[in-house]
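Notes to accompany the following structure.
Apart from one protein chain that is not included, each protein chain of the complex appears where it belongs.
Just so it is clear, A and B label the chains in written order, and each chain counts residues from 1 on its own.
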Amino acid sequence: MLEKANDWSDTFYDKWKPIAMGFVNGAEKCLQCGKCTGQCPAAAVNPSYNPRKIIYDLVNGNIKRVLSSVELWQCFFCSGCFATCPVDINFPFFVFMLRLGAMSQGFGWEDVKQLEKYAEKDYLQDGITVSPEERNPYVIEERGDIADIRQKAGMPRQREVSDEAIAEINMISDLSGMTNFMKKIGGVELYDCSKCTPKIEEKCKSKELPKKVGNVKTHYRFYNYGVPIGGADNA
Amino acid sequence: MDEKYKDGYVEKNYMEAFDGSGEEIGEEVLNYFEELFSLEMPLGRMMKMMPGMFKYAKRGKKYRKNLMNFAPEMMPMMKDAIKDAVGLGNKEERGV
Partner (left out) sequence: MSKKALVIGGGIAGINAAVELANNDKLVILVEKNGELGGNVNDMAATFPELDEAQPLLDEQKSKVEDNENIDIKFNSEVISVSGKAGDFKVEINEDGNTVAEEVGAIIVATGFNYMEPNDYSEYGYSRLDNVVTSQEYERMVMNGDIKKYSNSNVVFVHCVGSRDRVKGYRYCSKICCTYSAKHALLLKQEVPSANAFVFYIDIRALGKGYEEFIRDAIEDYGVRYIRGRVSKVINKEDTLLVKAENSLIGNPVELNADLVVLASAMEPQKDSKELAEILGIETDDYGFYKEAQSNMEPVKSSKEGIFLAGSCTAPLEIRESVAMGKAAASESLSFLG
């Protein structure tokens, strides 16, 4: 099926700018020079991820391609693109907003689902934002476990947060709607299992994926910006 | 086609994944954003926040006192929300 340029939403980007209260702007200045992609660590690992192309689609209103892409979920907010951009486009902010938009259209919930345990256990129960389980093996090898270092320095192995502060965090979570959001994530199911291949099934078994619980469905996403090196299975 | 190559990404493409036209999808997303980033505080939204504050206050006297510190800041917002909800027309449209 060929892409149809008259299916693009001409007004999307212009209408979006005031809603985002000025945090999302400047994309129309993009020269398509590719300086962002050249320095992008995520693009270095997976070349199908490409900030330049996402900006292009956004300005031209090809919102369908952006929202349904796998690539939208490959940014990890290092902000190198923002630092290097010759016209000062804050691309990580675009990614942040577009991910919310993608989720409203039912894409990408499985990626968010993977953060659930950190949000529930580490953030809401213990009140810390860096999980002790989520340690870089390279750092552990080179520098040692941070918990050990803390202990040696005479501190508790894990940062202790007062009950009061944890209660406050929980209230903030309630007030800001995060608790509600978490309930939704609990109900994520993978939608497109009918398209499953033996290879993907294998992967599914080795890596825990969300179970069917509730009512939010997540759609199959596409490699809209090129197939990663080694094929989709390799992503 | 050979079974081996039948990955999702060749079978379907993103244009078939949406129900509406690009314009409609864009509009849907914008409406979602508008609601998400709205600075307005209608009563409905206010009410959604109550259980959180209630839970917090239930923990003890110290917590209630802490919460009361914020009362002066919250009162005008609450007043506005109630005034809006009581005074003005279509309640459904205001999310009440």
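Heads up, the rule we're going with is that a contact is a pair of C-beta atoms (placed from the backbone, for glycine too) under 8 Å apart; a residue touches a chain by one contact, two chains touch by 3 or more.
Values in this document were obtained by computation on a predicted structure and should not be read as measured data.
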Exercise. The chain left out here touches which displayed chains?
Worked result: A
Exercise. Which of these touches the unseen chain: A:K29, A:R159 or A:K183?
Worked result: A:K29
Seminar exercise, completed: Touching the hidden chain, out of A:D10, A:D88, A:E120 or A:D148, is A:D88
For this session: Consider the whole complex, including the chain that is not shown, and state which of A:N50, A:Q105 or A:T218 touches that chain.
Result: A:N50
Problem set entry | Residue numbers in chain A that touch the chain omitted from display | 29, 31-40, 43-44, 47, 50, 52-53, 84-88, 225-226
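As a convention for this text, only the chains that are shown with their structure count from here on.
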Exercise. What residues on chain B touch chain A, complex-wise?
Worked result: 6-9, 11-18, 21-23, 25-30, 32-34, 36-37, 48-49, 51-53, 55-56, 59, 62-63, 66
Exercise. Across the complex, what residues on chain A touch chain B?
Worked result: 1, 3-4, 7-12, 15-16, 19-21, 61-65, 67-69, 97, 100-101, 104-105, 164, 167-168, 170-171, 173-175, 177, 179-180, 192, 195, 197, 219-220, 222-224, 227, 231-233
